[in-house]
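My structure is below; once you've seen it, I'll send some questions.
The complex is shown incomplete by one protein chain, all other protein chains being positioned as in the whole.
Labels A and B are assigned to the chains in the order they are written; within every chain, residues are numbered from 1.
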Amino acid sequence: MQAKIQAIISRYGSDKGFLVPILQDVQRELNYLPEDALVMVSTLLEIPLSRIFEVATFYKAFSLTPRGKHLLSLCLGTACHVRGAPLLSGHIERALGIRPGETSPDLEFTFETVNCLGACALGPVMVVDGEYHGQLTIAKTNAILRDLGRKVPSDEEA
Amino acid sequence: MSDTVTLKINGRTITASAGSTLLAAAQSANIYIPNLCSNEELTPYGACRLCMVEIAHGKRTRMVASCIYEVAEGLEVQTVTERILNVRKLVIELLLARNPYHPRLLKISHELGVQASRFKEDVKGCILCGQCVRTCREVVGVAAIGFKGRGRTRTVATPFDKAPADCIACGSCAYICPVKVIPLEDKNNVRTIWKTEFPMAVCKKCGRPFAPEKQLAYFRKIANLPENHFDTCIQCR
Partner (left out) sequence: MKKLKSPGELAALQAEIRAGRDPKKPCITICAGTGCLAYGTQKIIECFRQEIDKQHLQDRVQLRTSGCHGFCERGPMVVIHPQKIFYQRIKAEDVPDIISKTVLAGEIIDRLSYVDPATKQKIVYEHDVPFYKRQTRYVLGMNGDIDPACIDDYLAIGGYSGLSKALSGMKPEAVIEEVKKANLRGRGGGGFPTGWKWESTRKAAGEPKYIICNADEGDPGAYMDRSLLEGNPHLVLEGMLIGAYAIGSSQGYIYVRNEYPLAVHNITLAIEKAREVGLLGENILGSGFSFDIKINRGGGAFVCGESSALFASIEGRSGEPRAKYVHATDQGLYNKPTNLNNVETWGNVPLIINRGADWYASIGTANSTGTKIFSLVGKINNTGLVEVPMGITLREIVYDIGGGIPNGRKFKAVQTGGPSGGCIPEQFLDMPVDFDELAKIGSMMGSGGMIVMDDRTCMVDVANYFLKFLEEESCGKCTPCREGVLQMRLILDRICEGQGKEEDINTLEWMGQAIIDGSLCALGGSAPNPVLTTIKYFRDEYEAHIKHKKCPAGVCKALITYSVDAEKCTGCHACARVCPTQAATGEKKKTHVVDLGKCIKCGACFEACKFDAIKIL
């Protein structure tokens, strides 16, 4: 892990100003921001740990706990909101049994809500493992969840 | 550039040293402005918003936080207007919802004629004035504590909410806290702060505990003092 972090920091020329992008890269590499990784970043960049912790908890993109295999980011921008995103959020919460920002105990799913993904014309929108899904309905959401191996109320059960 | 500037506060002409804040200038002229996050030893912060004042700005007026706004020649300032009082009343009501009991807050609310907060209470104690964090960073210089999270979930915390590795147990944070919500306890030669126990150094002469060992080690380090420098307490030295 140390080598990976060292490599990331060198890529930014050890510039303290790039702390946010550095932490993003660390998270991409390690799935989340483990404590010992942040201690390492603190030592290498010579930034007090309290500052690193502050930044890591301030920005919504960072997670201090392990994230699921599948990341679902549901957009709650205004355009998505008026087109029914809150109903979808409730639906996904019930289907996965987790609240926004949480990860399922089996580490399969992390469900988060995002304040506008900038794909407003397609609202409601959700990004699932990096892929955009637009004009979502409850039916389309069910299909996505089913593809990811989660049971949902479906035709077969009725 | 002259060292002093002349300005008007509530119609009174006042001389203040250049570079000082409106709050400091008002205080030195015995004009009262309530405040909670300001401290002249710390970098101006402007967070609690109790010290808002109105300054003339062309034909209009502008609301500014007096703890961060610097004096300027010819500036005209009002410290009590309806607009200002509305902000102060809102702020104190909001803070009372976080901390409904500290005398300092109750005194300010009394001055403003606010009987009680009409807002939903969620008692946290801490009012997030940030004096502890700034003291630890700027005065003590160890940066052991900081903020965690943002918005309404923001708290003052140690990294990972664990025993703070950089803390020297000096207690400055607890001392500076305007509403006294940082617990500090000295008992059996041990200081407990931030849920962490720090052994105290014992005076080699009188045998009394006088300061946390980590604090003394830190002083020796930054001042480049010998190992035995703090063997005795101030009284015995």
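In the analysis below, a residue touches a chain if its C-beta (ideal position, glycine included) is under 8 Å from a C-beta of that chain, and two chains touch if they have at least 3 such contacts.
Remember, predicted model here, so these are calculated numbers, not experimental data.
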item	value
Which residue of B:29, B:42, B:63 or B:174 touches the chain not shown here	B:63
Residue among A:1, A:61 or A:107 that touches the chain left out of view	A:61
Missing-partner contacts on subunit A, residue numbers	16-21, 23-24, 47, 51, 54-55, 58-62, 76-79, 81-84, 87, 90-91, 94, 114-123, 125, 130, 132-134, 137-139, 142, 153-155, 158
Positions on subunit B where the hidden chain makes contact	46-50, 52, 63-65, 68-70, 83, 86-87, 89-91, 94-95, 97-98, 118-120, 127-128, 130, 147, 149-154
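Here is the rule we use: only the chains that are shown with their structure count from here on.
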item	value
Mean-CA-position distance for subunit B and subunit A (Å)	36
In the complex with subunit B, residue positions of subunit A that touch it	35, 38, 48-54, 57-58, 64
Residues of subunit B that touch subunit A when the two form their complex	136-137, 142-150, 157-160, 164-166
